[in-house]
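A protein chain is absent from this complex, but the other protein chains hold their places.
Entry: chain A
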């Protein structure tokens, strides 16, 4: 028997009419969300002529892949699949419900033939069933929550709304089962759940009454649910994909550069606040971040600071802000609530950002607090303060170093960059110049370049790109140093730069162009790969197992994972640590934390331990800070010297 609209129901049209106020309540709820987000500041982008942007640039691909297909959720298979069941189940049920409405309004023949059997019966039953399975999974998990959901705070409101959805699904199935049972003996092809209920659980004698009641209950609950969505945690159905669409494309933590010209302007009436101290200092995009947070704690689970008992949880930061935003506390100082220690414990490794299913930029939020502490309030942990002072005074942060600027190249004949003659500037940077262990990277790279016959030269005196200042929140000092470097590069006509440090690479490629310094930048690992491809290096492949630690600023921040691995595979056998590539664990030195007294346990020891467990003969890195941090961390596990930069490994394999 074909299905008939409002069968067994009097005045069923009331449900459809109620859809109108429900839609109004639903959209009003979304409008309230917009009003919250709209309180954020507009973004000013100085590099494109002081253009003011509401939220940002919308990226359709990210919206579809990460927002709609929820690609990142499946990294945790169980909750990813459960979420997939609920999300796609609801999408199909939503389509089915709309087809029913079209059938009522326009007689769209959806209840006949194969379409009825396979979609309206089988697919909708399957969608409802899987949604219910997903809901049960989530309800059970709310009762026995993993730490990431529980700490530092669990989101309230999921249980009632999930329970409501479960009830809607159950009443929907009961209605269907009663309808089939009332049809006395003829089951409905494809409706496997409805048929099961009709044949096993619903008495045909009572079917008509049950149907009449549950039809109304199901309809009214469904309407209530839709109206409730924007006022419940399920608002993420709308906010999360939008946030993903507006997010910077991964892999990328764009910190931008700051424009300090207003401070130079004698007539400027109001000077911009530097960084953020209260909610009102954040932009609309950050407000959208805070509102979109699922409180899922995936960020916290991968955070090196959180995992080594430091007082920082990226989830904690975002949910604190989300809470304050929801309660309208826009002008309260937040820094004390979050704690200065937490703010400076972030290594800016971007693992949280990579793990976040809704593309929230946690490091940027944390950095904005750091900027405020440093540039507005003169507050910085003591060792970081010394590094910043040293950068300001002597253009490198290695206060108290035992090395002079030229010591790394003692007894080596290293060419100085000649304008118009030299092709590449080999940028030594601060750590390679001033830290004894790291100096060997510079020496190895010089040997490699000389062997390959590359036209390269160095600056007379090594210095820093300013990256440590930027990471510690002192954007002003970064801008000053960068501008000085850019001026000097222009005078020398430098166009191509080989970097030894991913932090330098990141600064040059990402931040210098915004200050007027455009160069071709090549990290040393990638350059070695080019030399290997061009057969300019004669290497012996040794019988050695090498594991590779991905530096955050090369890997997650710039997507360079393969070149160093290709280089390593050319000189030995590559063995991976469990956490590698975009899931790699920080060495602990990022975010200026090379100059920190670590609280809790030590990140470098944990990471060095992971590297040891691979049983590799050698632990390779492609960053001087990783080299220093892990060398120190390894001391806890062994007295052997096992950690080398890829340049050192390649130089040792040259014949």
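The definition used in the following text is that contacts are C-beta pairs under 8 Å (C-beta built on N, C-alpha and C of every residue); 3 or more make two chains touch, one makes a residue touch a chain; residues count from 1.
In the analysis below, contacts and distances are computed from a predicted model.
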Record-based protein name (UniProt) of the chain missing from this complex, from "ABC transporter permease subunit", "Molybdopterin synthase sulfur carrier subunit", "Electron transfer flavoprotein subunit beta EtfB" or "FAD-binding protein": "Electron transfer flavoprotein subunit beta EtfB"
Which residue of A:474, A:618 or A:631 touches the chain not shown here: A:474
Residue of A:271, A:412 or A:540 in touch with the missing chain, whole complex considered: A:271
Hidden-chain contact residue, picked from the options A:114, A:400, A:420 or A:578: A:400
Residue of A:388, A:428, A:571 or A:611 in touch with the missing chain, whole complex considered: A:388
Residue ranges of chain A at the interface with the undisplayed chain: 260, 263-264, 271, 274, 374-378, 380, 382, 385, 388-390, 393-395, 399-407, 474, 476
